[in-house]
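The complex appears here minus one protein chain, its other protein chains still in place.
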Amino acid sequence: MPFDSPVSKDLVSYGIFFLLYNFINRVPGPIDRYRSKGDFMDYIIEMLHITKEFPGIIANDDITLQLKKGEIHALLGENGAGKSTLMSVLFGLYQPEKGSIRVRGNEEKITGPLDANALGIGMVHQHFKLVENFTVLQNIVLGMETTRRGFLKMDDARKKVMELSEKYKLFVDPDALISDITVGMQQRVEILKMLYRDNEIMIFDEPTAVLTPQEIDELMQIMRDLVKEGKSILFITHKLNEIKAVADRCSVLRRGKYIGTVDVADTTREEMSEMMVGRKVNLTISKKSSEPGEVVLEVKDLSVKAKREGQTKKLVHDVSFQVRRGEIVCIAGIDGNGQTELIHAITGISDPSSGTVTINGEDMTKKSIRYKNTHGLSHIPEDRHKHGLVLEYNLAYNLVLQQYFDKEFQSGTFLKNDHIYDYAQKLIENYDIRSSEGAFTTTRSMSGGNQQKAIVAREISKSPDILLAVQPTRGLDVGAIEYIHNQLVKQRDAGAAILLVSLELDEVMNLSDRILVIFEGEIVADLDPENITVQELGLYMSGAKKEGGTL
Amino acid sequence: MSVIYFIFQQTMYFMIPLMIVALGAMFSERSGIINIALEGIMTMGAFTGILFLNLTGKSMSGQLQLIMAILISMGTGMIFSLFHAYASINMKSNQVISGTALNMFAPAFAVFVARVIQGVQQVPFNNTFRITSVPVLGSIPFIGPLLFQNAYITTYVGILIFVLSAVVLYRTRFGLRLRACGEHPQAADSAGINVYRMQYAGVLISGALGGLGGLVFVVPTSTNFNADVAGYGFLALAVLIFGQWKPVNIMLCSLFFGLMKAVASSYSGIPFLSALGIPSYFYKMVPYIITLIVLIFTSRNSQAPKAEGIPYDKGQR
Partner (left out) sequence: MKPKQIKDHTGILSSIFAIILGLIVGLIILFLCNPEQALPGFATILSGAFTHGAKGVGQVFYYATPIILTGLSVGFAFKTGLFNIGTPGQFIIGGFGAVYVGILWTSLGPAHWIVALAASVILGALWGLVPGILKAYYNVNEVIASIMMNYIGMYLVNWITKSYKPLFNNLRNESKNVANTANIPKMGLDKIFPGSSVNGGIIIAILVVILIWVILNKTTFGYELKAVGFNRDASKYAGINEKKSIILSMVIAGAIAGLAGGLLFLAGTGKHIEIKDVLPSEGFTGISVALLGLNNPIGVLFSGIFIAYLTAGGFYLQLFEFSTEIIDIIVAVIIYFSAFALMVKIIMSKFVGQKNGKTDETGKGGTKS
């Protein structure tokens, strides 16, 4: 058509417009870069194809994580999935073998915490990095002290800290020693550390592991307030409830690999759990109802005094309860309310100051640990490295740790090594304990899950009358947790009495037949898990509610 | 009265080196590195310092010579302590072993080199440094004879070091960071502090002060050096523990031990003590016995830096 016809003019202009439009979109030019930057502006942090290796293991395998400005982004995975490692890379504690990090669109090299801080990135670690005998103020300013010619000048710092504390409602006493304050307050100190450094991107590593349900709610609110002030939050967890409560999006890691990112509002807990573990997981344990028999363990008016001079407070205060055959009784409470001391007094690791411990009708309060271990008591300890195993010994020697003196394993004073190794082999097969060299493996090199299995195998195969299991699934992956829970229920059904101590509320609710809540060394409630909610349990645990009765 | 002055002056001779070395050990241990090598560092510092005095005896004398010897001793101590620092910090070796190795090396080295240079192992020197009385200050009644007569400049250097140590440890940024490294190196690291550098600083300070202490130990009390500092390095560790790693306590404890040592070596000149007929060996043993007894009481609630002796490993979580 001729160019000067009206239809063709429109067609031509449309055509030219069409061509120009495509040209602008296809060819990367200054305009394109502006547009892309517009996209990236939403992402304040990008970790692209990060690979981090340690000798013998790939902790992060080609992981990509993107954090939007102003969002709360959860990083979900089991223990050992690589979440902490990834965040340590972001914070500069580790250097990745491959991959890059972009902050506000620019590629950055983060070689250490100072770099991270300069970029506005801060981190609250799972195990607090606080110096115990320094004050709150000293801990906050450490590494960023205000000085004059080398001498510390704390007044300005103090003012700034108090201002921040007011603004964000993070109440602390600047002159208190870390060793004297509660865990909740210690966490607030860690958060103030980040605010003091004007961190905008805040990483929280398993922040709720040590908090009461009430403190967890407070923390969630603090996070929402921080985001309102323009901060962006990354938080590492394996607890689905918390993600649901506060996160916008969630990225899932499994065994070092990136599985995907979901919008939390649109994803169910079951779906997230399946992403985390790789298969469908039963979030509850199936067990038949218990039929308790005779009393096996009776604790009466047991008290433990504090060891430090000058302290007259009792760590365990006139505690009394019973555990019968065929039931699982759980002592629930916030860490540090006397559970550890109670268990130590029952087993004999420390001495009670008054009261009695009776097993199978025999008063064993003053008997030696060995006597208790050979007369019906088994103990899966809280800290498998401290109490449960001699890590430098091999697996076999650890498996006979409670029985090496039996006639079966020694004659005269000489060890019968053949018998020991045969016995170990049996346990390894029956309980599926995996290790690199079987019975000869140095226990230190075994994974946490298998170490715990070894302890469980050892303690259960003694066929105890009363089994004390203290935080038996701490730090383990879902597979190992399922296994141990099943073993405990099996023992219960076979007639053992089980006293469980746990900090994981899910475990407490699912596993126990009866719950005894401990608060400041006293039993404040005796509850039936079928009849209460987690919220109520939390109230008892924090002392807000008290029940009249104990058994 | 003159007996008291005499004893006090003698006490200074024993107390000051002990205090200097113990304060040095404090800096090292506060940063997290156990330094058992103090005996060896003292030996090396004393050896090089005394050797300098010996070799320059004909051409130099007086306080200037002593000051130069001090600098040499401190320098030697620092260099020698570098071995311990390298082994403990970079190689993450067992700190007690590397310290013991240095302790074994030092006297052997001193004897060997002495023999090579001058044929015999004892290194004599001329003591031209005793200040009979400081002008003006020495005439003050009571305090004068106590502190300002029959003294050495090293006495005052020692007191200055004590004051500096207390101030640096508690009031400076360096001190705060150093203490953080010894208590919780992970916390210090995540605050951006270079833990390794702090630990090097701690060990080097202990080296410098250890070397100085060695020289200060020999000069007032004898006329030659025989490759031995009589266990002072270990005694300084005891003082450190007794003093619970705090400068003021260390000073007081050094005073007490110094007093015991002074009595042990000079009791024969003190009428009422020599009349008791207790042999010198008893006085020599007393500091060690007392240390044992004190350790019983203090070890329960030890205020030792929590992370001392554990090689700091960035990779551990």
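The letters A and B name the chains in turn, as written, and every chain counts its residues from 1.
Everything below uses one rule, namely that a residue touches a chain if its C-beta (ideal position, glycine included) is under 8 Å from a C-beta of that chain, and two chains touch if they have at least 3 such contacts.
Since the structure is predicted, the reported quantities are computational estimates derived from the model, not experimental observations.
Undergrad: For the chain that's not shown, point to the residue among A:N79, A:Q322 or A:S512 touching it.
TA: A:N79
Undergrad: Among A:S368, A:S463 or A:N486, single out the residue that touches the unshown chain.
TA: Only one of A:S368, A:S463 or A:N486 touches the chain omitted from view, namely A:S368.
Undergrad: If the hidden chain were put back, which of A:K68, A:K239 or A:R255 would touch it?
TA: Of all options in A:K68, A:K239 or A:R255, contact with the hidden chain holds for A:R255.
Undergrad: Given that one chain is not shown, which residue among A:E107, A:E291, A:D363 or A:E392 touches it?
TA: Spelled out, the listed residue whose C-beta touches the missing chain is A:E392.
Undergrad: Could you please point out the subunit B residues that touch the chain left off the display?
TA: Residue positions of subunit B that touch the missing chain: 36, 83, 87, 91-94, 96-98, 100-105, 107-109, 111-112, 115-116, 121, 228, 230-231, 234, 237-238, 241, 279, 281-282, 284-285, 288-289, 291-292, 295-296, 299-300, 302.
Undergrad: Tell me, which residues in subunit A touch the chain that this view leaves out?
TA: Given the touch definition above, subunit A has residues 53, 55-58, 78-80, 255, 347, 349, 368-374, 379, 381, 386-393, 397, 401-402, 404-405, 410, 413-415, 421, 425, 432, 434-440, 446-450, 453, 475-477, 479-480 touching the missing chain.
Please note the rule applied: only the chains that are shown with their structure count from here on.
Undergrad: How many angstrom between the C-alpha centroids of subunit B and subunit A?
TA: 47
Undergrad: What residues of subunit A sit close enough to touch subunit B in their complex?
TA: Within the complex, subunit A touches subunit B at residues 54, 84, 88, 91, 93, 112-114, 117, 123, 125, 127-134, 138-139, 142-145, 147, 150-152.
Undergrad: Which residues of subunit B touch subunit A once you look at their complex with the stated criterion?
TA: Spelled out, the residues of subunit B in touch with subunit A are 171-174, 176-177, 179-180, 183-184, 186-193, 306, 314-315, 317.
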